[in-house]
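The structure appears right after this line, and notes come after that.
Left out: one protein chain. Kept in place: all the others.
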Amino acid sequence: MLRVALIGSTGYTALEVARLLTAHRGAELTVATSRSDEGKPLAEIHPSLAGRCDIALSQFEPDEIAKQADVAMCCLPHGASAQSVKDLVDAGMRVVDFSADFRLSSVELYEHWYGVKHPWPERVGNVVYGMPEFFAEQIATADVVANPGCYPTSAIMPLAPLVKAGLVDCQDIIVDSKSGVSGAGRSPKLGTLYCEANEQIAAYAIASHRHGPEMQDLIHRISGQSVEVLFTPHLTPMDRGILSTIYVRPTVAAGQTPVDIQAKMMDKLRETYADEPFIHVVDHLPSTKHVAMTNHVQMTVRVSGTEEAPGRAVIVCAIDNLTKGASGAAIQNMNVMFGLDPSEGL
Amino acid sequence: MLRVALIGSTGYTALEVARLLTAHRGAELTVATSRSDEGKPLAEIHPSLAGRCDIALSQFEPDEIAKQADVAMCCLPHGASAQSVKDLVDAGMRVVDFSADFRLSSVELYEHWYGVKHPWPERVGNVVYGMPEFFAEQIATADVVANPGCYPTSAIMPLAPLVKAGLVDCQDIIVDSKSGVSGAGRSPKLGTLYCEANEQIAAYAIASHRHGPEMQDLIHRISGQSVEVLFTPHLTPMDRGILSTIYVRPTVAAGQTPVDIQAKMMDKLRETYADEPFIHVVDHLPSTKHVAMTNHVQMTVRVSGTEEAPGRAVIVCAIDNLTKGASGAAIQNMNVMFGLDPSEGL
Amino acid sequence: MLRVALIGSTGYTALEVARLLTAHRGAELTVATSRSDEGKPLAEIHPSLAGRCDIALSQFEPDEIAKQADVAMCCLPHGASAQSVKDLVDAGMRVVDFSADFRLSSVELYEHWYGVKHPWPERVGNVVYGMPEFFAEQIATADVVANPGCYPTSAIMPLAPLVKAGLVDCQDIIVDSKSGVSGAGRSPKLGTLYCEANEQIAAYAIASHRHGPEMQDLIHRISGQSVEVLFTPHLTPMDRGILSTIYVRPTVAAGQTPVDIQAKMMDKLRETYADEPFIHVVDHLPSTKHVAMTNHVQMTVRVSGTEEAPGRAVIVCAIDNLTKGASGAAIQNMNVMFGLDPSEGL
Partner (left out) sequence: MLRVALIGSTGYTALEVARLLTAHRGAELTVATSRSDEGKPLAEIHPSLAGRCDIALSQFEPDEIAKQADVAMCCLPHGASAQSVKDLVDAGMRVVDFSADFRLSSVELYEHWYGVKHPWPERVGNVVYGMPEFFAEQIATADVVANPGCYPTSAIMPLAPLVKAGLVDCQDIIVDSKSGVSGAGRSPKLGTLYCEANEQIAAYAIASHRHGPEMQDLIHRISGQSVEVLFTPHLTPMDRGILSTIYVRPTVAAGQTPVDIQAKMMDKLRETYADEPFIHVVDHLPSTKHVAMTNHVQMTVRVSGTEEAPGRAVIVCAIDNLTKGASGAAIQNMNVMFGLDPSEGL
């Protein structure tokens, strides 16, 4: 039985890890840390675990944790996370890091977008990005895995194969994403109060959200192509889920109609993900509800315009932001790291 | 034009006052105070007012306010409110107080339930309760009006006339209320975060909520009867509205069937509210949606049991907690205080 | 591998069965029938199953089904269900029936409340009620199991042990329940449109809902006591979940305080469910969110009144109406019927 430590246990991604582990046959939660709630039962912080999990919260002591667990799920905020990851690795553990601290390719990019000095710059650029659909081999042997961001997952999954195959104009990509409110975390803030977020949809951080450069960086890493992404996130009145509506210009050969182009793009995606248990290229228009509370991804393509003048392709991709967009991906990564069935517990 | 001052402007009841005043023909907002956001435009705190209200927030200075306004809507928390009300009255203003500070009949009852020393005990017990359906005459000349609590409004309106008419057992009343989340205020707290309150309903403060004694006290004041109320509030995933499902034992004369009893109770309510513009005794089962964003109240009665053995009566009453349950009632009170049409702006 | 047939596949309970079976290690879906959508993939009716379930819908032919499946999950409406259950049993299958057709103890009671002639009256009164917490032994060998109603589950679980132990007044029980909208089914109706059900809570079928007599009948069957239940269901703006707030009069011995009574009731419940994996007697106030998408039940008790005059007990019980209130209970029953781990897949 693989023993799992949860580092930073009070947020929604931590709860989602705990929830998923209750159904996992090859791993169990043995440690859960919290700076603020040491000593309390984890189930007091998350009442849905009542009667289902009897772990008490402990302080973050890497050497102690390393005795009780094989792998750490590090759910700390960026900046704080990198140092803890280092401490856990130094104590001999393997770590899945939920923060953005090791996702980007360069320290410069990181420090520009996150506005903090990186605590472990040596490792930036040589930590694998935790998307087993593209990096399973490196994940299998990694000491640290940078678990992907939620919005980036919904954009990279459909875009990277199309960019790599040369099917879209790399300089003209718009990602219009709609996220459930859990993406904003569990700290009390005015903007995520029920009566502020309910019955409303709003854009935020237009062209300035940190997940934009993450999309660009990773699509580049996977496809070898530099891309320009204009990214607009929206807060949507629902608990979970991300729907990304992505506008691209297809590269069109003479005589190709929208139907031809659409088929070509769908084929490329189907071929890419043929053996992936969680990625589904579907004919219908996906909705967040179709994938809620699962690790599954649904995506499709529509091409606009007329036979004579094909227009933009509109790609729609739906994920659950807390599962495939965070904790489900982390469990999937853990499974790959430790040679378990990649779908176990998911 | 009546000039209105808003005291404590950042919460939902303050916004609701400002919203209602934009449509009021006889009153206008001239002052809005805030301790924390002095100098900012009110519309920055409440973006729905953008382009519709150009007042800037000021400090609480009673003498200054008295020069610029005729009446104060005091939206401060209990304890803090009583002192400000006193200061405003001393400065010569008339005040509608949204807090619970002057609602109860005795200082003892207040200090027992609110756990604070009352700052102006002399006035407790001689401030009119702002329910014009029962106290219009006193409201018309009052310097201070204690604006009713939201839950009490939904219980007192149907219960008081029935208790007064001797139609129900005074010692066996259960009020099971369901409130939208705005009732919990606009301060960021874990329990009112979207992802905590959405997709859930939960009871809280069972048999220990402060609105229980307020119901008992006011039903007594209106009907002359002592009553025992068991009150359970629930947080319900919606912005606005209170639905109270009230269980009472009808006093049954020999030979009366459930149909007879129901008719008698409905008749009494219809007769009581025949001339009231906002109170509607309806045949259908009311829902919060039927009264959302209005000052209207809908109520009905159903009597259970068989012809031979009539059972309990179930009363259902729906209000909007921010309008008739707070700011709408306050505007109605203001209209009565200043001799305007009681329905103006509502 | 146990082979499962889904009879009537287009509703929410059918989807929930299919969802739960995707994670079940000992059972798999082999047949799914539908009168209206024969030939279509099940995943077209329920797009969340895309890529996860490749069964096509077939007609209801009992002998064919019996060749391909060991157990049938019959998700048909009452009235229609009894005949199909009979046909399946005649073809040699074991059946979990989701309808109300075999839940009640007598044909008279059934025909009075459901207003239809019962198609298989011989079996009424000798089909086990599918609540393994009370009837596991009979379920283990049953050919037909009457899967419990959703509201009754939330009321019987806390009430039956307390009634049986003589801790409450049997003639004075009020069940005020709040259900998510999925309980109303998937057929398009005005009242369950998003814009009708959203942002509203409303009572319906006061003292006339069919689940009232089911509660009375089953509490009697479990406890041996006749009880009188006044039941009020409410439609609540959420997908899933039932919260029942239950008002009872405790039987009070001389000198007992509310604290004593509460402890006694909690102890009785804890003792009853000590070995049950899904029933949790908790100290906090349960909410529907704590049990959403799970087969778990959370319940607690609060006793009102003063030391001198203890008042009513308020019991709160939360379940997921589609899981423990329907399809999860059905899987649990199936597990017991076929000797699998009762918690498997749940």
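We just call them A, B and C in the order they show up, numbering each chain from 1.
Just so it is clear, contacts are C-beta pairs under 8 Å (C-beta built on N, C-alpha and C of every residue); 3 or more make two chains touch, one makes a residue touch a chain.
Small disclaimer: the values here were computed from a predicted structure and weren't measured.
Q: Write out, one label after another, the shown chains that touch the chain missing from the document.
A: A, B, C
Q: So which of C:Gln83, C:Ser105, C:Gln138 or C:Asn198 would be touching the chain we can't see?
A: Missing-chain contact among the listed residues: C:Asn198.
Q: Among A:Glu61, A:Asp90, A:Glu137 or A:Glu199, exactly one should touch the missing chain; which is it?
A: Answering carefully, the residue with contact to the hidden chain is A:Glu199.
Q: I need the residue numbers on chain B that touch the omitted chain, in ascending order.
A: That gives, for chain B, the contact residues 23, 44, 47-48, 50-52, 199, 280, 282, 284, 286-287, 289-294, 296, 298.
Q: Taking the full complex into account, what residues of chain C touch the chain not shown?
A: Considering the whole complex, chain C reaches the absent chain at 12, 180-182, 186, 188-190, 192-199, 237-239.
Q: Which parts of chain A are in contact with the chain that was left out?
A: Per the touch rule, chain A residues meeting the hidden chain are 174, 176, 178, 180, 196, 198-204, 206-207, 230, 232, 234, 236-241, 243, 245, 247, 285-290, 292, 302, 304-305, 311-312, 314, 316, 318.
By definition in this document, only the chains that are shown with their structure count from here on.
Q: Could you tell me which chain's Cα centre is nearest to the average position of every protein Cα atom shown?
A: Looking at where each chain's C-alpha mean falls, the closest to the middle is C.
Q: Count the residue numbers both chain B and chain C use at their shared interface, divide by all numbers used there, and answer same if that is over half, different if under half.
A: Here the answer is same, because the shared fraction of interface numbers exceeds one half.
Q: So which chain is farthest from chain B, going by the mean of the CA atoms in each chain?
A: A
Q: Express in whole angstrom the distance between the two chain centres, defined as the mean CA positions of chain A and chain C.
A: From the centre of chain A to the centre of chain C is 36 Å.
Q: Can you give the whole-Å distance between the Cα centres of chain A and chain B?
A: 46
Q: Please work out the Cα centroid separation of chain B and chain C, and write it as a whole number of Å.
A: Spacing between the chain centres: roughly 38 Å.
Q: Two-or-more-chain contact residues of chain C, please, as numbers and ranges.
A: Within chain C, the residues that touch at least two other chains are 199, 286-287, 289-290, 292.
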